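Below you'll find the structure I mean.
The complex appears here minus one protein chain, its other protein chains still in place.
Chain IDs A and B follow the sequence of writing; residue 1 opens each chain.
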Amino acid sequence: MTKPLVAEFSDPDSLIGAALRLKREGHQLLDTFTPFRLPELDDILPLKPPRIRLSMLLGGLAMAGFAYFLQWYSSVIDYPLNVGGRPLNSWPVFLLVPFEVGMLAAALSGLAAFLWTCRLPRLYHPVFDTTDFARASQDRFFLLAAQTAEEERRASLRELLKQAGALAVREQGS
Amino acid sequence: MKPGLSGAKPDDISGFSRRDALRIFATQMAALALAGCSKPAEEIVPYVQMPEGLVPGEPLRFATAVPMSGYGLGVMGISVDGHPIKVEGNPRHPASLGATDVFAEAAVLSLYDPDRSRTPTMKGSIASWDAFLAALLLQLGKHDRNGGKGLRLLTGRVTSPTLLRQIDGLLARYPQAMWHVHEPIDDSLERDGTILAFGQALHVLPHLDKAEVMLCLDADPLGPGPSQIANARHWVEGRNPKSPSGFSRCYVAESRQTLTGIKADHRLALHPAGISEIAIAVANILGAGMPQPKLAPAAERFAKAAAQDLIARKGRALVLAGRTQRAEIHALAHWINAKLDAPVDFIAPFDRSSAHEPSAFAALADDLHAGRVETLVILDCNVGYDAPADLQIAAALDKVPFSVHLGLYADETAGICQWHLPQSHPFENWSDLRAADGTAAIVQPLIQPLYGTRSAHDLLTTLAGQDAASAYDLVRETWRSSAGASFEDWWRQTLHDGVVPGTAPRSVAAGTPRRPEVTSTKAQGDLTLVLSPDPSTWDGRFANNPWLQECPRPVSKEVWGNALSISSEDAKRLNLKTGDVARLSVKDRVVQTPVLVTAGCVPGVINLTLGYGRRNAGAIGTSIGTDAYGLRTSDALWTIDGVTIAATADRREILTTQNHVRLDGDARDLYPIRSLKDIAEAVEPDVTDRALPTFYPPVTPETYAWGMVIDTAACIGCNACVVACQAENNVSVVGPEEIARGRDMHWLRVDIYDHGAPADPKAGFQPVPCMQCENAPCEPVCPVAASVHDSEGLNAQVYNRCVGTRFCEANCPYKVRRFNFFGYADGQEYANLGADTLKAQRNPEVSTRQRGVMEKCTYCVQRISGARRTAKKEDRSIADGEVVTACQSACPTRAITFGDLNNPNSAAKNLKSDPRNYALLGHLDTRPRTTYLADLRNPNGALKEEHS
Partner (left out) sequence: MSVIASAPANPAHPWIAAEHANYSEVTALIADPVLLRPAGWRWWVALGVSGLFVLATVVAIYVLFTEGIGVWGVNSTVVWGYAIASYVWWIAIGSGGTLISAMLLITRQRWRASVNRFAETMTVFAVSISGLFPILHLGRPQYFYWLAPYPNTMLLWPQWRSALVWDFWAIVSYLLFSVLFLYIGLLPDLATMRDRATTVPRQVIYGALALGWRGSAHHWRCYETFQITLAALAVPLVVSVHSIVGLDFAASLMPGWQETIFPPYFVVGALFSGFASVAILTALVRWGLRLEAVITVHHFNAMAKILLLASIVMTCSYATEWFMAWYAGAAADRSLLLFLFTGSYAPLYWMQLFFNCLLPQALWFPSVRRNVLFVVVIAMGINIGMWLERILIIWNTLSHGYAVSMWRLFYPTLWDWMLLFGPIGLFVFFFLCFVRLVPAVPMNELRKLCREEHVA
């Protein structure tokens, strides 16, 4: 199996340009690595929208529901007490704690979903071995494209990336 | 023999035979067995035969009596497992009528006072009783030869028949000996008055219950003192709006703010001389025909109205003269009373024996100075502190070759006597006492003497050289004659009742009083100092009692001190502010005292209480406040003219627990005062607790619904409830420093509210315990459910659950919760209050509270559960009146009613429908279970405009 190609660019626009051309020429664009978010890439790369928000909603609601149940059970069923003549199930004030913990639970389940969809934490990844890749988190813009078996396609891909303004084109990990 | 297993090495264990093993086991077993039957060195007594009637942990009640400056107050001593923990009133005793006062409530604490003297001392160094007896016998040997010449006995007021009998015995043995009495707060002026009027010394017994109109000329029948309880009860009986006999009216002309003055329907603040003039004016209206004094218009109107009222109710009208009044005025009062044929009885004085009557203290002082005194025996009397300043008693005592002091404390007097002997507490020995009305009661001990102490009876036995009879035998001997056929039955019955039958006073025919020649005198000097007994320390003897020290003064609410009360006019004139320290001087005598600008003071009259500035009272009472005795002379005991006052540079904070609140406008809802006429005419009562609409579900207790009603018209602000609550519920004393930081622990406070002006206060008292709200604001704010309701409607505080957020107190509109900012009962006690002896006083039914815990009134829940247990055993429900809270049982005027509101016939339930019933801050809809009856006054229409 042949390793994918890693192309290094100095600015976002040339990266985006390269990505668009690759797509047009039918090359398989695997991924890009940039020091900040580039929304334009969303349409170019084959990405499915993340499901983070749904899981946050569910997590939050579940926790809030549990919290209310706990209050209701403890003060109506398990240990009913006359507290200042208030009704045992004082629902208006019982809504406050569920809201707070619901929010927290939403955030935490969001974190879980985020890590899951990004497949993080993953401290090692082959692309890290690529020369100069450390700058992907600073000031350089990297593009990862798959290489096919036949020779001329590979050559054209390298050629294309060079033309698109890549400072360097390497095989991943080299 | 082989070594035991202990000596065996691991390697040679293998070498053991079965026999060895068995033998070793045997020896070990034997050793164990021996250890098992070894006994401790001391003798231990198994609790095989339980003493009759003693159930461990069950409180027992013993009828006894506690002395109050010589007079006896019949009480029930409650003791658990053999140690007294509480004092309650004895309903059979005429001076108690089932109630108590602060001094009786506090007596139990003084029993355990760690500062009590425990051993005889000779010139301050510890000695033994034997050493003392040896020395005494030597001394008495002399007197045996000279017939007691130079032998003097000094006591306080003595009403104990047994003690009087012993004194007779002593004087019989030493004819030349003399007996002197010194009582700092006595009724000598009153006696002189009867001598002037009737030619003989008589003991005056006014009947307030029979008086429909009462005129007090600086008299304070409701104030602290031996007759306070009886007077208050009788007074309130005459002021029941429902009773057919009518509602009495009270006129008070006074030179300082007294409890009687606060409860009066008409109060006139006057200089003592002015009060005398009122007396003269009233007498003139009754036809005395004395030179009419010049009266101020207000005084004129007051005197006229009072006189007319008195005459209108001839036979049911009463005039009382107070301590500040001269003997002539007392005599004049008797003359007026005779004219009105007032409900007053006269009885032969009983603080003397038939054979001997005590000589004056002043005489003793002269003899001391003249060196005519060989031997001086002082029985329970602190002349070193409370003698009039002009007698120079300390210097005089130096001249006595042999002086002995018997007392509860090694106090100032002990310091100036050669010998000090520790005296037994009244709860520790047998005796007998007469009440202020002459009724006798047996004092029976509740506990063995805690230390090697003796009673006055023991000492007198020794003095009189009688064969050592125990106090028990002496007392029985005293009464044997008055008993009927079988003495033992009589004795048992008497002890049980706490009153000696047939000793009730027999009034003597005093005859018609002579009208004294009274001339109205003007006070010389621009300032007159009026002295008065202190509501907390009386004459100083209670100074070391922390409960009393921290018990707020009824009016000023001051604690831990006695400031000089001064009118705002004088304060302005002398440019003094509350807290400024002033120099009071009369001739060469000077004292320094902080001043307290007080409402209802008379311009030109300043007031200071006795009983403070103790130099050697103990850890609690020493060097607190001002020693007013420093200004007191034997010729001016109560009013001192020509006092000069000067401001000094320094200030002292006046420690108070509450504010004296002046109300106007809507705020008067806090303490409504209604007049008898309004009540009669009222169609719709304006103050009732109306149920406001609510979202909350109705909570109807299926069991009991405890509730309380407090009649503010009956409350005289005497604080008995406050101290009773403290004793019952182990409420801590926090000490002056904490009070200064605004912290206190009383579960029950008596607020004073004033509808009048500073010059003319119209005040009333409102005891404020926890209201036990049904919609308690303190409960929903507690995060840990430490403050919750129980099924019977109590607002319970779960001490061991409390984490101390203090949110409950923050949200309590009545501010009745108290927080343990420090471990007041938990390792951080004030002064010596952590001493072990004091722990014996704690009520075992009530847990003491930790540091950081909120506490509060619980309606004496321990008493409720006690009653519930009894009821359960007898398989019945708790009857009305079966649960009596501590405050309720103490109250002299029965102002507090407690009971089950689910019981339609309970007294509390009935009072709730009284038109005067109102809920404090009812508009907050906290639905308090404790409600109040509005104060009720009976003003004279003729004088009304002054007070509107």
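Operating definition for what follows: a residue touches a chain if its C-beta (ideal position, glycine included) is under 8 Å from a C-beta of that chain, and two chains touch if they have at least 3 such contacts.
Quick caveat, the model's predicted, so the values are computed rather than measured.
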Given B:K123, B:R801 or B:K839, the one touching the chain that is not displayed: B:R801
Contact with the hidden chain (one of B:G852, B:G866 or B:G881): B:G852
Omitted-chain contact residue, chosen from B:H420, B:R515, B:R818 or B:R916: B:R818
Contact footprint on chain A, counting only the chain that is left out: 11-12, 31-39, 41-42, 45, 47, 50, 52-53, 56, 70-71, 74-75, 78-79, 81, 83-84, 86, 90, 93-94, 96-97, 99-101, 103-104, 106-108, 110-111, 113-115, 117-118, 120-125, 127-128, 134-139
Sites on chain B contacted by the missing partner chain, in the whole complex: 658-659, 661, 663, 665-667, 670, 738, 741-744, 749, 751-753, 768, 777, 780-785, 801-807, 809-811, 813-815, 818-823, 828, 850-854, 921, 924, 926
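Keep this in mind: only the chains that are shown with their structure count from here on.
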Centre-of-Cα separation between chain B and chain A, whole angstrom: 81
Residue numbers on chain B that touch chain A, as the complex places them: 696-697, 699, 773-780, 782, 785, 788-791, 927
Residues of chain A defined as touching chain B within the complex: 81-87
